[in-house]
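Shown here: the complex without one of its protein chains, the others still in place.
== chain A ==
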Amino acid sequence: MKRWYMLTVVGADRLGIVARLSETLYHGGCNLGEASMARLGGNFSIMLMAQTDTDIEALRLQLAPLARELNLHVHLDRIEAQLHEHVEPNLRITVSGADRAGIVAEVTGALARAGFNILDLYSDVAGTAAKPIYVMIIDGFAPQGAETLEAALAPLRKTGVDLRLTPLDTLIG
């Protein structure tokens, strides 16, 4: 029976990791689902859904030689998963300001308390080493729309963080 696994792979970035990893999975009988790769601080990371009738230990063994050769950390989880379970975001929140510890915790804490579900998050530290700026873009679903979130986020504006809320309305044509 085909089962879904969540495969998380982390390591120093180098050319060809995705190709070698996907070849290994393909030749090992896996079908890939959704995947997201990010290069963070020069490190390679990817999460991907793989479907196979191989059990978790056999899959681990299939990946072991590649992990050794490319010095990758591989983490495998058996997951309950379905494709076509996408949720469309209805709000984008853009956050920026002078970098300091705590921005993410404060913003996402306020969002969670207001019932906002984060569907996608991307953040970066820009500016210069002497004056770093923090930028974060969050897409998610606000069940009650943007208005209730405005109130929840208002206190954060006083701390020098710029917050911009942009409604997202996916056009279907």
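In this section, a contact is a pair of C-beta atoms (placed from the backbone, for glycine too) under 8 Å apart; a residue touches a chain by one contact, two chains touch by 3 or more; residues count from 1.
One rule holds in what follows: contacts and distances are computed from a predicted model.
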As a check of understanding, state which of "Nitrate reductase subunit beta", "Peptide deformylase", "Sorbitol/mannitol transport system permease protein" or "Aldehyde:ferredoxin oxidoreductase" is the UniProt name of the chain not shown.
"Peptide deformylase"
Given A:Asp13, A:Asp120 or A:Glu150, the residue that touches the chain left out of view is A:Asp120
Which listed residue (A:Ala67, A:Ile118 or A:Ile137) would be found touching the missing chain in the intact complex?
A:Ile137
Who touches the missing chain here, A:His84, A:Arg113 or A:Lys131?
A:His84
Since one chain has been left out of the picture, which residues of chain A touch it in the full complex?
84, 86, 88-89, 120, 122, 124, 126, 135, 137, 139, 168-173
